[in-house]
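Omission of a single protein chain aside, the complex is shown with its protein chains in their original locations.
Chain lettering (A, B and C) follows the sequence in which the chains are written, and residue indices restart at 1 in each chain.
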């Protein structure tokens, strides 16, 4: 079997590795699709981000789907041939945070393709994968492409759940890459009355529009479009900040109502917060980090036809063209979600 | 009658003004005590703060108590001679925020002694004051000194209510001036299991200790004392940040549990937030701004003997010594709360 | 002008009344459609319900739309000819509950067509109506029929908001008359992952299906269909009980998860609660009463195409056939929502 390893900046290699043994409670999955995520691109472009750095070759990838090829002893409710979405979230189930239902804060998390601990947590971009049966979410009724998008959709679902109840609310999403568009889809599904999407690229804004945004604003070319959102003390109830841009955050805050909620998706560096506005309006800024329970819900929403992620997928490459896939994923003017077809 | 006007930096004057007429629904109060607040000191020291600047002489003060001397037509439940705490919060009751129960976000707020709109909202440091009867909270069973501390206590109660339920939680308060100590009192009363108070002054920390803090830390001289609060992913459930210091906030964040709540009391300038920690731990930072409903509760807690603010009052000056009162209030190494006795 | 008065059981009359004068801040509306509600039917059938009894003739009706025919002094944002949905919720804006944002608990509420206080609050089934401009919600982009359904939709939105966040949850609605179906629509829009509708009539269940229910159960003919919802400790996260039937409530409770939420819409009589299950599962039963803020949101959801109430309307009668309209509305096997066309 083969796996895609990152060795350093611009150095990724397809390498043969040994198949893993199958233990009780596990299943073997033949990988179908693997989506390239922003964090994969950090390793690909720079060998890491912030203090998180490659110290040894690491298999990339955490957005995968596949077909079950072998069942471990005692596994129930799954069968060979089933299409499954593979959850990359592997908490210990034992620590104090797991016992509080906060698995995304597990003290011993093994999330695929993370260089944070050492030795690194190897990723899921392999032609075959042995997983715990609890990671395998049956994906009947959706395609392998969609199943491999359960992961980024889960990130959006978690961010939306962090905002609290959006029913009837006005929501702004800043930064409309794949994660931002997932947040637009999730906010729409969660009953937002109005969804405003903001970016500096018309290319990505068209995906936000397709995902259900009522209003899209290019903050570079349409700065006046925010004026209508600044009337009174502001008109936006909730902001989901996916850009990591201080300017985007500061501008959005001028549009927010008193007691508005800001959810910041994890991008790392320090950001300066206009505390006068934060305190005078009693805004709330909440971090959002990965997901856990949302993975199964993501598959459910897609299977029920309640959320449609298909328009976000712009490119699929065969495994042998994996280098092209990564190069394309970097090109933010042409690509949204890029997947590798591990079975082609 | 007389009032204390701020004319500019270090220029405050006691000036004769005309008595106000009494309208139906109002009461006249002979002022007993007036506490000097940090915002009064901003006007006294610098003529304002940030964009908020004196543009005309303004009467200072918003922490006052007094005795009713005259009842307007139709006023019920109050009588001449009653000691009352005077709420400085005067919302319009009509705007969308008043109609949502968020009176501290009233579109037309007239909070005593604020230079923010122009003409300024004149303050309450007058020998006599005409107020709406709803501002007059009967203060039987407590002293005029305590009644004049209902206002800063309300700020603490509101901050604590912004943290959500503190019952059984570990709470840190950073910055132990009068407001910080009020937060210690409020957190203790709200059922916190453990209260940690942090400051850079041993003088203020002794007041935090007296207010019920289980642990006080001088962050300059005892930096190692935080280590025990950093075990696991952090041990602090909630932080009430009253210092306005970026260093205090950043240090406190290293002690916080995942999903911890930070309440920032309003001090103005931008602060840099360590977003990696905020998102990875999914912290929540919430602004806290003034109060409204809490004022009546503050008086109630004191009258029931459930909160004791008396130790915070360190100095009282007669009206003629008002300049000395302000000078003393500036001296953070000697004074906590300084009051002017308007009836002496 | 004419109005539909209830005089007693089965005694409703169309009577000429004098037009009201128009005061500043008010608008005159020529009524277009008026929907007949369950409470109207209580007066029509029985002269009231419980302790709420007709003591004088009362104009019925509180679900109306119309066109503005005259603007009072100082009214802005509306013009003659505008279609408006008329909110029947007229709180005082002054009492303690209004000042808490709980207008549906106003101490001085004047909700159209209520026999509860005496003299009764006269209703809105009149050919012309003078209302406060704040009651007039512009309904551009929807039909008069839909605008007159903003009221029952608001009841559904309020019930759903009482359940808390439904995003990704499994919701059961028991009782699928017009209000129950509105709850199905609202729960679907609020992001429920799965909506189960229960009734004892296949006729009403087909409307629930059309409104988006994933599963409909006739509890008389399909009692075994609940078994799949009883696995583990139960599978239902939230129940919206619209039937007023103790049997429906008790049965639904057997399907509920620990910590499940039950919202009971107001139907009056005492109901016996299986407290062993309520405590052992720590269920929460919450009353839901009318609405207020939701009215404007209801119009917004319809205008944005996010909620479609049209299938619920089964019959429309001209004003002269108002008796037939009431008779039809009573026939639960043929009619869902019945409206009177006041302009025909």
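To be clear about the criterion, a contact is a pair of C-beta atoms (placed from the backbone, for glycine too) under 8 Å apart; a residue touches a chain by one contact, two chains touch by 3 or more.
Everything numeric in this text was worked out from a predicted model, so none of it was measured.
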Review point. Any idea which of C:284, C:327 or C:343 touches the chain not displayed?
Key: C:284
Study note, to complete from the structure: Among B:90, B:297 or B:337, contact with the omitted chain is made only by B:297
Check your understanding: Which residue, C:9, C:141, C:268 or C:318, contacts the hidden chain when the whole complex is considered?
Key -> C:268
**Study point:** Option from C:13, C:46, C:79 or C:259 whose C-beta touches the chain left out
**Key:** C:259
Review point. Contacts of subunit A with the missing chain: which residues?
Key: 93-94, 98-103
Revision key, fill the gap. Touch rule applied to subunit C and the missing chain gives residues 50, 96-97, 102, 104-105, 107, 162, 232-233, 258-259, 264-276, 278-289
Practice item. State which residues belonging to subunit B touch the missing partner chain. Key: 157, 160-161, 164-168, 189-191, 193-194, 214, 294, 297, 300-301, 304, 306
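By definition in this document, only the chains that are shown with their structure count from here on.
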Review point. With chain centres defined as C-alpha means, what is the inter-centre distance between subunit B and subunit C in Å?
Key: 45
Check your understanding: Multi-chain contacts in subunit A: which residues touch at least two other chains?
Key -> none
